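Below you'll find the structure, written out as structure tokens, and then a few comments.
All protein chains but one are shown at their positions in the complex.
Right, subunit A next:
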Amino acid sequence: MEDVWLAVAARVGAVWLAAVLGLIVVPSALGVSLGISEAYMWVLVKTLEWATLRMEKGDKNPQPQELKTSTSSNGIIERDETPMEEEIDHLNRPNFELSDIFYFCRKGLEAIVEDEVTQRFSSEELVSWNLLTRTNANFHYISLRLTIVWAIGVVVRYCFLLPLRITLAAIGITSMIVGTTLVGQLPNSSVKNYLSEVVHLTCSRILVRALSGTIHYHNKENKPKKGGICVANHTSPIDAIILTNDGCYAMVGQVHGGLMGVIQRATVKACPHVWFERSEFKDRHLVAERLKEHVADKNKLPVLIFPEGTCINNTSVMLFRKGSFGIGGAIHPVAIKYDPQFGDAFWNSSKYNIVSYLLRVMTSWAIVCNVWYLPPMFREEGEDAVQFANRVRSAIARRGGLTELPWDGGLKRAKVKDTFREEQQKNYSMMLVRNGSVG
């Protein structure tokens, strides 16, 4: 009896694997599309539109329409942006007033209710529910039909999509390791480079399928060229796969242990990625030297760097580390914007480890994103690395529709520096002594 079950299971497994290989892996390796994912996305979009309509109909307190359109008006409170100088008006009145405290008081309370920074380290709030349990915090039960659709969604995602995606991911990662190891055995030559690019591209495509990724690339004429540095905003480890799906880059990063380490060691044989030991990474000069070396060789692939240094939730771009902007050469900015309606790509590393993050991504509907290649930028005369970095940052933020924040991504874990508070104190003091006399 058990033999029969085993035989059946083996059959089913073989058919499954053949279907996956034939319908997904081979076409994606060849760069061809059979239209299956387009059909899936079409069904998904229609379902979500229907769901949104249902929810609006069933909503007992209809919100004014403007509030639902953009995420920037998803704020809780109206922030008063009056600068300190206007608020604490000392031009017409003598110096210190007991009411000066009101300004700091209100600013503090506003920050407690809603601040610009900490919200960037947690997932973006959705305008309307996308039928995933995890985003259902603020929405209530609407109707039976909606719940049924949600239940069907759960079954589809966990019982069909998840195993499919895990299979694909396994195939993708294995081929990457095996492929790059094999190519790495060849002596350095243009054939080796060509084959390495083929392997990287193919495996990236398979991995993108593993995430049900739908990526729209814009302005491909600006794609990063050899010998340049490509910088992009950082939302998740998936960013790298999104970009390597369309071109080959030399990655920069720390050496990790485990599976990631195996992948890193295999790929560096085929293609000159720049992997650092943890201790080396902290030494900025060493990093800059290695990068300079790499960039100077015009035959080497463009380097891919994420200057924010940490994952942000894709609603804003935080301060760029200036290291990569002082090296010289062309900087190719790339803006990546994910559509949160289909799945949340942001990796909240303080809340989830990489495995649970990947599982969450693989049980979402899809990963949909837009990638804009911006024209190359160069450091201008008299511009230092910090100013150049900010200029590039503005360009990326503008293109991707993200806000720019003058805060460091490191605030995710570290305390803010005292210098900022000292600046506020200085500004206030200058107002007190402005009229010449004090008192």
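Throughout what follows, a contact is a pair of C-beta atoms (placed from the backbone, for glycine too) under 8 Å apart; a residue touches a chain by one contact, two chains touch by 3 or more; residues count from 1.
Please note the rule applied: contacts and distances are computed from a predicted model.
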Message: Tell me the UniProt protein name of the chain this structure doesn't show, selecting from "CHP1 protein", "Protein YIPF3", "GPI-anchor transamidase component GPAA1" or "LIF receptor subunit alpha a".
response: "CHP1 protein"
Field: Per the touch definition above, residue among A:L21, A:L359 or A:L432 touching the missing chain
entry: A:L432
Query: In the complete complex, which positions of subunit A touch the hidden chain?
result: 61, 63-64, 67, 73, 75-78, 87, 95-96, 98-119, 122, 137-138, 407, 411, 415-416, 420-426, 428-430, 432-433, 438-439
